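For this depiction, one protein chain was excluded, whereas all remaining protein chains were kept in their positions.
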Amino acid sequence: MMKPSAAYVDKLVRAALDEDAPWGDLSAQTFLPSSARVRAQLVAREDGVLAGEDLFTASMRLTGDITVRFELHDGQRFSRGTLLATAEGPARDVLTGERVGLNFIQRLSGIATLTASYVAAAAGSATRITDTRKTTPGLRQLERYAVRCGGGHNHRFSLSDAVMLKDNHLAVLTQNGARALPESLREAAQSLPHTTHIEVEVDRLDQIPSVLSSGVVNTLMLDNFSLDAMHEGVALVRKLAPGVLIEASGGITLERIAAIAATGVDLISVGALTHSVRALDLGLDIQS
Amino acid sequence: MMKPSAAYVDKLVRAALDEDAPWGDLSAQTFLPSSARVRAQLVAREDGVLAGEDLFTASMRLTGDITVRFELHDGQRFSRGTLLATAEGPARDVLTGERVGLNFIQRLSGIATLTASYVAAAAGSATRITDTRKTTPGLRQLERYAVRCGGGHNHRFSLSDAVMLKDNHLAVLTQNGARALPESLREAAQSLPHTTHIEVEVDRLDQIPSVLSSGVVNTLMLDNFSLDAMHEGVALVRKLAPGVLIEASGGITLERIAAIAATGVDLISVGALTHSVRALDLGLDIQS
Amino acid sequence: MMKPSAAYVDKLVRAALDEDAPWGDLSAQTFLPSSARVRAQLVAREDGVLAGEDLFTASMRLTGDITVRFELHDGQRFSRGTLLATAEGPARDVLTGERVGLNFIQRLSGIATLTASYVAAAAGSATRITDTRKTTPGLRQLERYAVRCGGGHNHRFSLSDAVMLKDNHLAVLTQNGARALPESLREAAQSLPHTTHIEVEVDRLDQIPSVLSSGVVNTLMLDNFSLDAMHEGVALVRKLAPGVLIEASGGITLERIAAIAATGVDLISVGALTHSVRALDLGLDIQS
Amino acid sequence: MMKPSAAYVDKLVRAALDEDAPWGDLSAQTFLPSSARVRAQLVAREDGVLAGEDLFTASMRLTGDITVRFELHDGQRFSRGTLLATAEGPARDVLTGERVGLNFIQRLSGIATLTASYVAAAAGSATRITDTRKTTPGLRQLERYAVRCGGGHNHRFSLSDAVMLKDNHLAVLTQNGARALPESLREAAQSLPHTTHIEVEVDRLDQIPSVLSSGVVNTLMLDNFSLDAMHEGVALVRKLAPGVLIEASGGITLERIAAIAATGVDLISVGALTHSVRALDLGLDIQS
Amino acid sequence: MMKPSAAYVDKLVRAALDEDAPWGDLSAQTFLPSSARVRAQLVAREDGVLAGEDLFTASMRLTGDITVRFELHDGQRFSRGTLLATAEGPARDVLTGERVGLNFIQRLSGIATLTASYVAAAAGSATRITDTRKTTPGLRQLERYAVRCGGGHNHRFSLSDAVMLKDNHLAVLTQNGARALPESLREAAQSLPHTTHIEVEVDRLDQIPSVLSSGVVNTLMLDNFSLDAMHEGVALVRKLAPGVLIEASGGITLERIAAIAATGVDLISVGALTHSVRALDLGLDIQS
Partner (left out) sequence: MMKPSAAYVDKLVRAALDEDAPWGDLSAQTFLPSSARVRAQLVAREDGVLAGEDLFTASMRLTGDITVRFELHDGQRFSRGTLLATAEGPARDVLTGERVGLNFIQRLSGIATLTASYVAAAAGSATRITDTRKTTPGLRQLERYAVRCGGGHNHRFSLSDAVMLKDNHLAVLTQNGARALPESLREAAQSLPHTTHIEVEVDRLDQIPSVLSSGVVNTLMLDNFSLDAMHEGVALVRKLAPGVLIEASGGITLERIAAIAATGVDLISVGALTHSVRALDLGLDIQS
């Protein structure tokens, strides 16, 4: 599994440490003796899936001469009460780096855990659960990594690495273009790199034949389809264009995943994986 | 109300736009005519409190020559269906900037809306709802601003601008210090800037007299106290040190706010305001 | 055609101006009167294709209050002696910004002009001329834009937005893997985003059936094939996997383009478009 | 010989790696086993002069735990087939860093090799071959270092560290100044730091006496002089101002170097050393 | 004592080294043999208090493979002739890093030494000597650290971490506000974080009762008071608001410190500690 690069992790953690202690930690540096050392345990206060060990480790290491050892690794499940990691070093540094380390690993593990629940709901089907571009500004690489830790798949990373034509694009095309959509798609596709994947969103069944007739679509997204319409749509696409992938999107909830997967779509994209995250409850306990 | 500086907003939005389109928007720039213009409406898909208008506006303006006009302003409530803002400009640019603009304003409005619900629960009391340092790495200023938009108050910004001694600090002090806690506090306080606010966390009622006897504590935090213990603690502090503020923390839920406020604490700090945020459902509709 | 963003252009030009005048232009600021104004003409000293007008304009505008007007635009052909643009403003600023502006536009127009000659050699065929990752470190977006200005197409932008398995990857797989290549490809492809294009390089005809049998390859690259082998390879791919694209690579020269295109390959990737560039001869003449 | 600082090398290589793999290497990280290790050889595919070993090494080391050992060092000549260096480490990392490392060392060795050919053409004379400010934006330090590796000399680094008055400056002075040129030069020179070298370009022989009469010129540049005029110019300068250096510039080709050097000029500045570079053919071969 | 973070020191030193040798040290790298090593001694040429050892050490270490050992540490006094530190390493690197290292440590030791003289003048009293925001742009953390090294205390760090209402604020309030000052203060204080210290400046005795009656003031600053007025002011504040701190400011000179401290003020803020600094005379001697 592809991990965020050390350089990216380093940059994010440095910025976070600087944000949290722009000119030092008044509490730790004033009240704690410089010679005091601690051993601290990162413990799960609820069940979950781990994501973010490198972030936690970097938060500690970039604060001071702290040794961190993880007992579990990213992608592994754990239950409440599990010892996840141990950090040892100068007490001042461990307490200074604690909050930043927790802020990262709690959020990422929250994403991984949420993702895992969606993936579990689709278990038994061949349907992928994917993320979206509804990520926290500046943290997309981390959040997508957390989705992978939870067993999910990634969608395109950005506007630069794949085409997705959504309702708003089609609305503009309709308002401005004289020619038919299939022809517009074909012509535009001529100028794209040959490596570019093209996905088009449809809101209604009757849009499907026209879009597919362009011959340049790799994935068709069924947006906000009812289950019935989705069944019908899948059948239509499989008949008209067997190689085209089908993505379900819009109004996705955990409860609906199994039923949507049962329609035979290839992908279900879930904005909630990253746009509405509850930090997982993990705590750092000083050993006495 | 203090707003994030234009320079900070500019920096965050530029980074987010770069993350979302590192080498351009293949969809908009390839499929849409450069001459097409759109008028788009930012519409509320659920009730809420607005926060992040400057971020949305900057996301549009830094993408292209787009005019944005907000009908409501940060801190104002709205109901589902309300028109929040209108953006007009080149279709390519509006569609390129859309997701970044939404990612910011949906998250911040989510925080403001959640905060407002906690503030409402404490209505009628003199108790403040405050945020914590459990913020998204890199976005603390924005998230604290959103808390203010929702009617909440801010706690210290960072480790550098106030002292807070928590259980982990006291554990280290206990393990390392020979002298009594009150004396340690007094001595350390001698080296702090005179502008530094000192807050100390206690877990049990019996810790209160000793901590207050130091004479240097400005705020006492009652961590994970039951309601009964909290009542008792408030009475004790008011008797021993009338000028000291009292903060309730730990295990705070929306349901418990009213009862906690009724104990007479001055502050309730709520990690959930920022560590577990659901993006508010706002959408951008192209006008036909 | 997708242009480099204004923010990217701005950043590169600022860095270049800072590199070329870290603490001011001793010549212009010491010897020229501050009140002197000039009109300068950007003139072609040889035939070519224009690329880089935004860079030249930014070099001037970020140096001083200079107005630049281009007579031709990126992608257009011109012959020796053609007036390309006029710049007017304070003499000090025009002369300070001159070299940086020329360094950018001469290099990019050099790339566009070279690309156009390769594209012309493939005229009449459906074969695309594409660039590679052999670009100047830090300038990839600009250089790929210049390739587009010359009528060429872009290949994948980076290691992050498409898969390309080259001889070195296959050598590692062979040395380390127990299983057959097709199975390895299929399994690995399971974890890639569904938007990821997969390209595999082969050096010999006999590798083709095995690679194609994986069923996950979108483009097959024929590396350093003789013309005869290429003819044979194209026929083989068309028979085995009609939807797979074919790329010719390695030992490509301008003289061989027509013959290679005649084999029916879809793409010819040309490292020389960006790794061996002659700056086009453009000059800035002060009007007297 | 002065080398680019480690900090500068580090910054450029990090930016290049980030450009080439903004969110990871899909090919290496997905298809290659994390445990696979390789030994790779950097081999010359043509004759040349080495430049850029630190850049290649940094490209590898900043990608992963890779050991690089160079057999030759910057400034040394090699012939086709020579083993230049060996890199050993995790297969994923070596393949991820390969292209960036090659992009740097191929370009710089291309410059060094080209420079060496000009220097060889002037062998036997006391004439220096120098570079110009026609460098790739952002890479000037590297390219000037490569010129030194090839036996060339550097000209001024930027507009800030020496004065050079060119035709455009003189045109402005003429249009705006009432006083004679020698007096203008003398007066302006009064405000320059005493460490500033002053060079003035002339296009015609008849300009020489006036320029030299200012008494403040350290180097006189003969721009686009014919060989005959250059001979005459050298004689004139030697007579009028024996301590003044003479630089030949404009229309310099490899073929003309020997003849120009024979005129006795001190310096020949060659834009082509950096503005028109062919990357040297070096390859990285995985050892089986 | 809280030290500037290693990350902050690293950033400042790198920027300073880059400023002082943007493309290398022509003298050291051209004239000195690369194999030459030196041992250099940092020696005090006058009495003082040390501040800046980490900066000096970083200046050396970030330049080359240099070992630095300090004999004294920040905050310690020394007399003329004292050996402060020894640096050993490549001669080129030691001489390249020398000036930057000295520029930092001479300035910071100058601040510490000056501060110590003010602190000594207040010896025997309970009055703190504090710094102000009159620091060198970009170096505030360092300069405040140097003040601590000299035995002084810090005032608020920035406009973000404490309130100080000065004459200009009160003038604006008076010009714009209809309501009385105490009420304005009380109302505004409602929106501040509870950790915010509030300080108000008064110019005249008669302002004191009104300001204190607001009940929200933590520190009262007596600006430009005569000694007599200061005595009177102290008495008045102690009577009206015993818990409020008193700061003397304006027209502070070393000669007046003892007398001002004798009035019983809690704090004397001294702009001169940082706005008018004489670099302490420290020298680096090469050992022969």
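As written, the chain order gives the labels A, B, C, D and E, with residue 1 at the start of each chain.
Note that in this section a contact is a pair of C-beta atoms (placed from the backbone, for glycine too) under 8 Å apart; a residue touches a chain by one contact, two chains touch by 3 or more.
Source: prediction; values computed, not measured.
Undergrad: What are the shown chains that the omitted chain is in contact with?
TA: B, C, D, E
Undergrad: Please identify which residue in E:77, E:133 or E:256 touches the non-displayed chain.
TA: Looking across E:77, E:133 or E:256, the contact with the absent chain belongs to E:133.
Undergrad: Using the document's definition of touch, tell me which of E:68, E:84 or E:165 contacts the absent chain.
TA: E:165
Undergrad: In the whole complex, not just what's shown, which of E:53, E:98 or E:266 touches the removed chain?
TA: Going through E:53, E:98 or E:266 one by one, E:98 is the residue touching the chain not shown.
Undergrad: Check each of D:107, D:128 or D:275 against the chain that is not shown and name the one that touches it.
TA: Only one listed residue reaches the unshown chain, and that is D:128.
Undergrad: For review purposes, identify every residue of chain C that touches the missing chain, sorted by number.
TA: Against the left-out chain, chain C lists 14, 17-18, 21, 23-26, 29-30, 62.
Undergrad: Could you list which residues of chain E touch the chain missing from the display?
TA: Looking at chain E, the ones touching the missing chain are residues 12-13, 15-16, 19-28, 30-33, 35-36, 38, 40, 91, 95-96, 98-100, 102-104, 106-107, 110, 133-140, 158-165, 167-169, 171-173, 175-177, 184-185, 188, 191-192, 196, 275-279, 284, 286, 288.
Undergrad: Against the chain that's been left off, what residues of chain D make contact? List them.
TA: Against the missing chain, chain D presents residues 1, 128, 130, 148, 153-157, 160-162, 191, 193-197, 199, 218-219, 243, 245, 266-267.
Heads up, the rule we're going with is that only the chains that are shown with their structure count from here on.
Undergrad: Centroid from C-alpha atoms only, then distance chain C to chain D, rounded to Å. What do you get?
TA: Once rounded, the distance between the two centres reads 23 Å.
Undergrad: For chain C, what residues touch not just one other chain but two or more?
TA: Where chain C meets two or more other chains at a single residue, that happens at 1, 22, 157, 160-162, 191, 196.
Undergrad: Okay, what are all the chain pairs that touch?
TA: So, checking each combination of chains, I get A-B, A-C, A-D, A-E, B-C, B-E, C-D, D-E as the touching pairs.
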